[in-house]
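Okay, here's the structure, questions in a sec.
Just one protein chain is left out here, and the rest sit where they should.
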Amino acid sequence: MSAVQARPLTGDQLIVVPYRKVSAGALATNVILILLGCFFLLPMLWMLFASIDSNPDWAIKIPSPTFANFADVLGRADAISSFRSSLILAGTTTVLTTVLALLSAYPLSRMHIPFKRSFMLVILFASGLPVSMLVVPVYQMYVYLGWLDSLYTTALFLAASSLPFAVWLMKNFIDAVPVELEHAAAIDGASTFRILRQVVLPLTVPGIAVTAIYTFINAWGAFIIPFVLTYSPDNQPGPVEIYNFMGSHGLFKFGELAVFSLLFSIPVIVLYLFMSRYFSGAFNFGGAVK
Amino acid sequence: MAVAGTLGPRLDRERFQWSSLLMLAPGLALLGGLFLGPVLYAFYIGFTNLALVGSRSRDYSFTGLENVTRMLGDYVFVKSSWLTILFVVGSAIVGQSVLGMLLAILLRNAVVPIRVVVGSVVIVAWVLPEITVALIWYAFSQAGGTLSILLGHTSSNYLVLVPMLIVSVANLWRNVAFSMLVFSAGLRNLPSEVLEAAEVEGASVWRRYRLVILPLLRPTIVTNLLLVTILNLSEFTLIYAMTQGGPGIETTTLPIYVYQEAFVFHQLGYGTAISLVLVLIGAIFSLLFVRASRSQV
Partner (left out) sequence: MLSEVRFEGVHKIFGTENAVEDLNLTVNAGEFLVLVGPSGCGKTTTLRMLAGLERPSYGRILIGGKLVNNVSPRFRDVAMVFQSYALYPHMNVYDNLAFGMRARGAANDHVGRRVRETAEVLGLGHLLKRRPSELSGGQRQRVALGRALIRQPQVFLMDEPLSNLDAGLRVQMRAELSRLHQRFRVTTVYVTHDQVEAMTMGDRIAVMNAGRLQQVDAPETLYDNPANLFVAGFIGSPRMNFVPGKLTSANGRSSVTFLGITTPLSTGARLTAGADDSEVTVGIRPEDLMWRPAAGPDCTLTLAATVDVVEPMGHEAYVTALCAGETVTSRFPPRSGVRTQERVELALNPARLHLFDAQSGMTILQRPQAAGVDTLRSVGEARTNDSARGRSERQGEPEARGATTRSEEIS
């Protein structure tokens, strides 16, 4: 040891940590990310700035602040009613989808059901079918049943179309609850109902939250279904109202349009933030396709 | 089994529990009534001359392959199919997946504040309702909008000049977060020992990604491509709200053509037939991807 230390180190014996090279790469990474961030931020900024600008146009510019746009939108009966419609539509869809998905996912996850594998594949396939394909037959059915222009029957179809994916999502969450806990509870003498209520349900709460919020966000933004299945002005949900607004006043009322979309976007952003801490697992598709 | 013969019937045959049917029943009823029913009905309507209004709305009939022959001679349908494939391949398969992968990799290596801010902005773009995205990109690409100012041609309306490009970019802008999240999860789940081994062996960053990380991510990539293709094939709201398929038919992808044929030109039968083509395209893509994931793994 001492012999090694006694020898003076020459320059090429020093281990040079390539610190500068690493930092150049890191710098490039962060700069590229900032540029990409701007690409994503810029279009959004227009909505933010125009909503509080007394004289907005299509371009992003420093606003001359005013809350007149907000006052205008909140004073419009059609805007308020579209929020009400969206809430009914998305709320009903979410409750229906979540309850039915939970009820269906449990037996699919745990119980012996003939042809279960094929059934799950059909469900997965169904969740990929384009809504455009269903619009016409559903419209025909609704005409026949006299179900057109009702928020609740529209929600029923939205629930049906979001159910396959919701079942699939929920089943993955229930699969992740160790079955041994249910065995332990059964040996402990608990009835099936007690096991569901006190063991399975509390442990599935994250899954229920994710499924519900995911369904709500989709139903809140749903456009073509209510566009086709409802017609009276009172029943138009937010997206359809904004679309009509763009068509009729788009070129003149930038401010109100921006405020309307902004207000309409806030609920789903807030919900997403709630959900995000549970959500990372939901994107773990790894080898979902085999 | 030798024992099976001597011991009589098995005592542990799986029993079907009626309670499972009870729990499945409501979901099955809804799916059967409002999903499976319409799907089967669509296959029927697609081969009829059903119309939205007029005598054909009540008195329609099965027309065999008439809708198919009509499609083959329909200039708009051919153009529309081409636009759909352009949209899916350009915006979804190439754009969304490549940018999503790039973001996932860059965010992994970025400093924390940039990671949080950029990551959040990308995700907010995805969470925004489609109609909002349509509106802000409409504004962004108008004459006098931010894009025209950035490019120095304030009088150019890019939604008219390059409509397909703009809607593709808007769609990419909205959906990239999905692929980013899928790839981030995939990268997080890679076995860290393998990555460390590659690093210890002195592989450059580029080689590490090309020879180790991307091959390991292969199942994730295939799954992402499959989901992204299926989701984007049926994209309607964003394009329709921005352009209604115009100018002319420059952005009339198949979902929009389905809607127009059915509810603007009142040809429910023909519109549905077109939607079946959409399903067919989806099935072909899915099959290709599933095959790709099976070979070489």
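Every chain is named by a letter (A and B) in the order it is written, and numbering of its residues begins at 1.
Throughout what follows, a contact is a pair of C-beta atoms (placed from the backbone, for glycine too) under 8 Å apart; a residue touches a chain by one contact, two chains touch by 3 or more.
Predicted model only: the values in this text are computed from it and were never measured.
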Which is it among A:32, A:48, A:95 or A:190 that touches the chain not included here? A:190
On chain B, what residues meet the omitted chain? 1, 3, 7-8, 10-12
Touching the unshown chain, chain A contributes residues 178, 180-181, 183-191, 194, 198-199, 202-203
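In the analysis below, only the chains that are shown with their structure count from here on.
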Would you mind pulling out the distance in Å between where the CA atoms of chain A average out and where those of chain B do? 15
Of all residues in chain B, which touch chain A in the complex? 14-17, 19-21, 23-24, 26-28, 30-31, 33-39, 41-42, 45, 50, 99, 103, 106-107, 109-111, 114-115, 117-118, 121-125, 127-132, 135-140, 142-146, 148-149, 173, 181-182, 184-186, 189, 205, 219-220, 222-224, 226-227, 230-231, 233-234, 236-237, 240-241, 254-255, 258-259, 262-263, 268, 271-272, 275-276, 278-279, 282, 286, 289-290, 293
Chain A to chain B touching residues, read off their complex: 25-26, 29-30, 32-34, 36-37, 39-44, 46-47, 50, 57-60, 96, 99-101, 103-104, 106-108, 111-114, 126, 128-141, 156-157, 159-161, 163-164, 167, 192, 217, 220-221, 223-224, 228, 238-239, 242-243, 246, 250, 254, 257-258, 261-262, 264-265, 268-269, 272, 276, 279-281, 283-290
